[in-house]
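Excluded from the complex is one protein chain; the other protein chains are retained at their positions.
Moving on, here comes chain A:
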Amino acid sequence: MRESESGLPVEPVYGPEALAGWDPAVKLGEPGAYPFTRGVYPTMYTGRPWTMRQYAGFGTAVESNARYRQLIAHGTTGLSVAFDLPTQMGHDSDAPLAHGEVGKVGVAVDSIEDMRVLFDGIPLDQVSTSMTINAPAALLLLLYQLVAEEQGVPAHRLTGTIQNDVLKEYIARGTYIFPPKPSLRLTADIFRYCIAEIPRWNTISISGYHMAEAGASPAQEIAFTLADGIEYVRTAVAAGMDVDDFAPRLSFFFVARTTILEEVAKFRAARRIWARVMREEFGARNPKSLMLRFHTQTAGVQLTAQQPEVNLVRVAVQGLAAVLGGTQSLHTNSFDEAIALPTDKSARLALRTQQVLAHETDVTATVDPFAGSYVVERMTDEVEAAALELMGKVEDLGGAVGAIERGFQKTEIERNAYRIAQETDSGERVVVGVNRFQLAEEEPYEPLRVDPAIEARQAERLAVLRAERDRRAVDAALAGVREAARGDGNLLYPLKDALKARATIGEVCDALREVWGTYSPGETW
């Protein structure tokens, strides 16, 4: 008998006995109603398809701005900004640690000057923008707000998402700066700031995607992600917020693998667990607080450097799984991402894949097409049970942070990654073009290259900025940031003052590092 990716048994045939005692009124409910198994909206894609949101960004703000304008012209319906690693780690482009990394995996943003260029000519009241930024999420959100205000767009009209999920950085993605405690305090400050200032903004995207990329199974992915979600909700409630004030703006982010049936089950199980936790553990009453709204990205780790065009097919299958699972927005990877950054053409093809799913198939014609399927309903129940068991283990270790401090999630995920590697080595797990159906000789592929001169260009821009701005105003604002970091007032107001005075992201993060220190994990493997 075959095992699913979560290690659950998969029978060759399922029949009515698979659903003995299964009550659709309890397990499913109506679409758009508790427990939201069938999706968060009553009409789902019959009204309009999901948001096609292609993650992009590289080089300088000028080059990324051109790519965004191109994606908008090709019909993308939401922007998604990739920042380079120095920006994500709170270092300026001219910092020694940034050497070699500037503009490589995303766009380099050092200050408001770069942010202004990045969104030049893009009306911020008409696009929704997602930003993959975590430890310095508050800073990039504030820069976005400042640029919008310069465009004449008031903050209450802005829509978009900041990833802002530091817990999964400790577990899987590695882009952390500060220790968990001050990081969670900053997250709560962001929640509160957005309620008052940017009410339509999704304040966090609680992410399992990166855990899956690091090797998590579907059950691990949703269990550890929902456990992180619970930690954030507890933090905000402990800070005195009413759950129904902030919970409607929580959002999630998952992967879509090529294993369609289990992925659909996973998305449905995640919605059901979250609705129950929010209602029963936190007493949420607003239906929006119970809804697990999520973004999906197709699984990058399933893409191969060998015969890369085959990835187009994989991405179509993965994207289909996300849509059948009821995603609110989707990024489809470009076929060349196991080799390098996507070219213009491969980025366009990735978007075209979504357009085919939305407009040439019939999966958008009816809500939750797998409902009632013997196998998918059974798998939904089993993935849910497996996830709940893992969430119980996290709880036993004191919740997400306690478990992180013991290296629990990371160790579990790494063990699964090693198992997958061994299965691939032995040929038990088939990867087309890698361990079966190989070509004797791979065709050469010319990847997109980031101009190495941009590091020097960013450094020059910074030198000009530092010479031009009012140094005393910057120093005073940074002193205000340090003082707020030591106290317990909302940090976002002094952060905004500092950014407006043209302090750089590196300078602001250094001020916070001085007060909070940095996180260094105990490596367990």
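Details
Rule of thumb we're sticking to: a contact is a pair of C-beta atoms (placed from the backbone, for glycine too) under 8 Å apart; a residue touches a chain by one contact, two chains touch by 3 or more; residues count from 1.
Going forward, contacts and distances are computed from a predicted model.
One chain of the complex is hidden; its UniProt record names it "Cobalamin B12-binding domain-containing protein", one of "Cobalamin B12-binding domain-containing protein", "Branched-chain amino acid ABC transporter permease", "Acetolactate synthase" or "Acyl-CoA dehydrogenase, C-terminal domain".
Although one chain is not drawn, the whole complex shows that of A:17, A:280, A:428 or A:446 it is A:446 that touches it. Within the whole complex, the absent chain has one touching residue among A:214, A:230, A:347 or A:386, and that is A:214.
Across A:431, A:473 or A:515, the residue that sits in touch with the chain not pictured is A:431. Touch with the chain omitted from the figure is made, among A:173, A:314, A:378 or A:461, by A:173. Among A:42, A:75, A:100 or A:392, only A:100 touches the chain left out of the display.
Panel shows chain A; residues 85-86, 88-89, 91, 97-101, 104-105, 169, 173-175, 213-215, 301, 304-306, 338-341, 414, 417-418, 421-422, 424-425, 431, 434-435, 442, 444-447, 450, 452, 520-521, 523, 525 of it touch the chain omitted from the view.
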